[in-house]
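Every protein chain except one is present and positioned as in the full complex.
Showing subunit A:
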Amino acid sequence: MEITYTEAVILYCLKQLKGERTIFSLYHLYQGKKSSQTIQDAHLYHLTPFFQAFPFISREELARQIERMEKKSLLDKKSNEHFILTSTGDLKLGEYFQANTLPPKYLDGWRHHHLTALFWERLSILVQVCSNLVYQKKSFIPIQNKLETLDWVKAFIKKRQEGRMGLSSTLFLELLNCFQRDKTIDPSILVLRLTGQDRIGLTSGQAAELLGMDHTRYQLEFLNILHFLIGTVSDEAVEFPLLNALIPEAEKPVPFTLSTEKTFQLLNRGYTVEQISRIRNLKRSTIEDHIVEIALHIKNFDLAAYVPKDKEKRILEAAKETSAKKLKLIREYAEDASYFEIRLVLARNGDQKWK
């Protein structure tokens, strides 16, 4: 029996986690929880594409799904919340990969999660407004109801100079050109969801049904297209000026959690970990968590102040040796390293292949 798409996704992710993290860390990953732990894990286990891939999933839903897979002998319970793949699970996943790719090519939750929902809200409302403008319909009910989004679209239209026909045709051509950059993309997945003057867009469930696609798969494919659009139009802003203008301050890096942001500012002003801990009245370990998060985001953040170069090298070697990301195991090899130092080095080097 073939496995479902949902099962394939969960098998894939749990395989990456190697039983070293609980299924709730998976839940946090799918939700896109902005905690240092979740962000570090996403990098460490190469699961960044799935960051915030299923923002609406519930804890219970995921637990039930995993329980079902355990009953089907795809998963083995190591402890209460730790699961690993059974040999059947591993085999089925292997078979699945012969015919399918996972994750979808452009899915990159970590890079785009903070823009994804916003981009879709803006694109869908802009298409609806343009459609009603060119067909000269005066009143309609907006498909997005957030005040910010509606204010944005009003201001946006006002700023544009090309008139209603011009705006629509620019939008049409840019979308067309962008979609045609990659033939593996099926634009129907997105176009079905759009609302025009005389038709209301489909819900994701309806679009999946119409395309005969598993709903989980549809959700990821939809994100895949959005990430493809966001990536393409921000990389080639000159080619896609209109679509690029939907992205707020395109170059803005992923924002830190608020608390990390404060720590970051203090670090930049030259304060030490101890000082920041005292100023902010936070535990030292919390500040260290922030520093790990910063190291994940800012590729040229200098670690030397926190880990001596030679220790960094030894930690990396230890990590390769154990091929596990269990801090405890690594520490057996690099005895003089603290957990903080290990995590920091792994955070920086998480994207490298270990073996």
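Miscellaneous remarks
By definition in this document, contacts are C-beta pairs under 8 Å (C-beta built on N, C-alpha and C of every residue); 3 or more make two chains touch, one makes a residue touch a chain; residues count from 1.
The definition used in the following text is that contacts and distances are computed from a predicted model.
Choosing from "LAO/AO transport system kinase", "Permease", "ABC transporter ATP-binding protein" or "ATP-dependent DNA helicase RecQ", the protein name stored in UniProt for the chain missing from the display reads "ATP-dependent DNA helicase RecQ". For the chain missing from the display, the contacting residue among A:Val127, A:Leu267 or A:Ile294 is A:Val127, taking the whole complex into account.
Among the residues A:Thr203, A:Gln265 or A:Ser285, only A:Thr203 touches the chain that is left out of the figure.
Checked against the full complex, the candidates A:Ser188, A:Gln265 or A:Ser285 give a single residue touching the omitted chain, namely A:Ser188. On the side of subunit A, the interface with the absent chain consists of residues 56, 127, 130-131, 134-135, 141, 143-145, 165, 168-169, 171-172, 175-176, 186-188, 191-192, 194-206, 209-211, using the contact rule stated above.
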